[in-house]
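One protein chain is absent from this view; the other protein chains keep their places.
Each chain gets a letter, A, B and C, in the order it is written, and its residues are counted from 1.
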Amino acid sequence: MKKLMNDPKQFVPEMMKGIELANPGTIKYVPEYNLVMRADAPNPNKVSIVQGSGSGHEPAHIMVVGKGMLDGACPGDVFSAPPMDYVVESSKILNSPKGILHIVNNYSGDRMSFEMATEMLDMEGVTVKTIFVDDDVAVQNSTWTVGRRGVAGNFFVIKAVGAAAEAGASLDELVELGKKVNSRLRSMGMALTGCTPPAKGKPIFTLEEDEIEMGVGIHGEPGRARKKLASANEIADEMLEAILTDRKPIPGGDDREEPIFHEGDEVALMINGLGGTPISELYIVYGHVHEELEKRGIKIWRSYVGEYCTSLEMAGMSITLCKVDDQLKELFTAPAEIPIRVF
Amino acid sequence: MKKLMNDPKQFVPEMMKGIELANPGTIKYVPEYNLVMRADAPNPNKVSIVQGSGSGHEPAHIMVVGKGMLDGACPGDVFSAPPMDYVVESSKILNSPKGILHIVNNYSGDRMSFEMATEMLDMEGVTVKTIFVDDDVAVQNSTWTVGRRGVAGNFFVIKAVGAAAEAGASLDELVELGKKVNSRLRSMGMALTGCTPPAKGKPIFTLEEDEIEMGVGIHGEPGRARKKLASANEIADEMLEAILTDRKPIPGGDDREEPIFHEGDEVALMINGLGGTPISELYIVYGHVHEELEKRGIKIWRSYVGEYCTSLEMAGMSITLCKVDDQLKELFTAPAEIPIRVF
Amino acid sequence: MSDSTLAVTERVVRTIADVALENEFYFAELDGVVGDGDFGLSLANGFRKLMDEWDTLDRSSPGTFLKKVSMIITSRVGGVSGAIWGTGFMRAGFAAGDKAELTADDVIAMLRAAEEGMKKRGQSDVGDKTLLDGFIPAVDELERVLKSGGSTQEALDAAAVKAREQTEVIKPWIAKRGRAAYTGERSMDTYDAGSIAVAVMAETIAASWPEISNP
Partner (left out) sequence: MSDSTLAVTERVVRTIADVALENEFYFAELDGVVGDGDFGLSLANGFRKLMDEWDTLDRSSPGTFLKKVSMIITSRVGGVSGAIWGTGFMRAGFAAGDKAELTADDVIAMLRAAEEGMKKRGQSDVGDKTLLDGFIPAVDELERVLKSGGSTQEALDAAAVKAREQTEVIKPWIAKRGRAAYTGERSMDTYDAGSIAVAVMAETIAASWPEISNP
């Protein structure tokens, strides 16, 4: 294992400390609960937004804390859901009279921690509501996961509710908005290589020199199939097809929703790097997907090319489409200030 | 070689096409000369700023084209200096009555292409001046390179002159400013792994599982020494020491300048990822370097953590310090709009 | 139940904790066959923390006590086990309300509440090859024997036998929940770590019932 790190146990705390030091005055780190928060939160005139999930997906979510995005993120260790009391205590620290919104990627561990925390917080009189993100179309069948997984699309949910919260939206309005964004999101990922959690010291899976994992999850969980390496265009075509023809299962039944993207639609298009893939390759994929969508009469309203939700140093990428309307366009382009920035 | 790509020969063109598609209305791609340019350039009231160098260092430099940064970038193929006529033709396309500023990383190939191009452009009556960037302290001895190398610190040069050009500075003022920024910049890099240029198909060098290349160049050129892998803190300490004690050779003599960073100074601190290193690790390094500098009474004015100048998918990082004053602070925080962005 | 309900509740929890701590590596090993091997350690971590804070717990009623147990187990134990086990204790605690003494019917109701909570939390049910395949049939058996006039000891013995039987019944199945499920068919013909834990706990409670109820 070759990493820039000191003690594997301090991997997450030292990273968090680094974020705090890099953002004096705007970001605060609360070591007891792995909490990275806005230094000026909670704001009594604004719903506080909190996200958990495991670490190792940076910039998701500790680096998207800030004005117009999250008020706090309290991840667990690398690829582990946060223990419930991180969520409880973080939510109490960030409690606002307007309530707390939890955003949860639909992974069993994350769900359970947040659901338990909500019950605890309810008992203590803290008002909490939750949005679940499940944008990953790769694993259609809920046998191996309970519902679909939440992946890079969560960025759009956070951006939208973050902007709306800043503008004063109520907790119920944010829940509605979050559900709306989630219902318009579809993602799929693929891996060229595995990745190595610091405490484990060994890759969580390995691929042959000519193999890829199509539909990989953000912790390296298996996707649809292990396939032969193909050209960027072929890989992107397969993923795009999966996204465009996707029919989301209707919860509790055998039925499925209709595909959501149609000719004439406008979309936000994200090509997300998984951590080890250079941005040059992401733009090669972007160019092709852009042209394929335009061919189908789907207009790219805005591009998002870079790292949004990663799996440590895994090489690979995911494609996310979010169908936009005037409301979402405004929210997606509203100002926001987070640690992850260029200037 | 595992990459998201199609034809290796189309690696650079397809990436550039992707950037154009991702930035409609703001970025234009001119395939004949590998030129990525502001769609609204040239602006007759503004000096045009052009940078070359090889590809494979993205986001440097094609993704830092835009308002407040470069007017155009015309790189060569991966790790190859641009052919002279790319520079000549790009400069002619971007020619402005206020003149053209070339920014060149001090690598022999880049230098030669730009110097020849300048002679050609002079003959054609185009006014060109050049800033050379040589921030890399790793290779002190000019036997193996002609002077020091230009690496990630070039971001600060571009940012400063880009902002000043936007505000109307003259070509001579920009040259002075660029020299000033360069004189206040020091960088050093290290690699955990090699990287594979698409057309070559094989890693340009390989490191053992317990080895690092200390002081690596951005094309994988050897640095100071091949060393045993150590903790992030130890690695960062060694690099920081090299930067802080660096005495730049005075051109044409055996003498050296005095170290430039002192107690009481304010600096911009960049931890730059080389392409394959996740941002989590960069923040671990950031936190330690930040604390070490503060211990020495050097104040971190602003942090830059992420990928600024990479070597394809190489794992590793570089540290850059830029000593700031009021003028530079203002220029570094002036607004800019480039393809590489979060939102 | 001749001793005070609170004291009995305390001793039942204590017995469960002892089992978790004594079998830390055995359970981990079982989970390692097709799961990720963290089960025994997670569970032990939770109960170790419980033991650390044992003397300071709020004991105003059996229900309050169980809720505190839940909070400690879930705190700092991420993932499935913290949540499933914590939910079980919490729901049982809620069902007990602030009653000082609990009848057999109350206990059945508490176990059913725990069952419902764990099903909901885990989005799981019998048939998924989880500890619920041990826990639920065992509670069924306990209820059946008690309702048909058996003694507590008889009911506990029957429940323990059932829990152990179930570990064999589900062994050939494919796991549908938890990390073991990721391995698909490879999970066939392996024991489920969670239901083995339930069996050992049921057996230990049954075997120590004389001391638990009447120390």
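The rule is simple: contacts are C-beta pairs under 8 Å (C-beta built on N, C-alpha and C of every residue); 3 or more make two chains touch, one makes a residue touch a chain.
This is a predicted model, so every value here is computed, not measured.
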Message: Using the touch definition from the header, name the shown chains in contact with the chain that isn't displayed.
response: B
Field: Identified contact with the non-displayed chain, of B:119, B:257 or B:294
entry: B:119
- line: The listed residue (B:14, B:135 or B:221) that touches the chain absent from the view is B:221
Statement: Missing-chain contact among B:41, B:64 or B:81 belongs to B:81
Message: Counting contacts across the full complex, list the positions on chain B that touch the omitted chain.
response: 76-77, 80-85, 108-109, 111-113, 115-116, 119-120, 143-144, 146, 221-222
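Convention: only the chains that are shown with their structure count from here on.
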Query: Where the centre of all protein Cα atoms falls, which chain's Cα centre is nearest to that point?
result: A
Field: Centre-to-centre distance between chain B and chain A (centres being mean Cα positions), rounded to whole Å
entry: 30
Task: Could you please state the distance in Å, as a whole number, between where the Cα atoms of chain B are centred and where those of chain C are centred?
output: 60
- line: Residues of chain B that touch at least two other chains are none
- request: Quick one: which residues in chain C touch 2 or more of the other chains?
  value: none
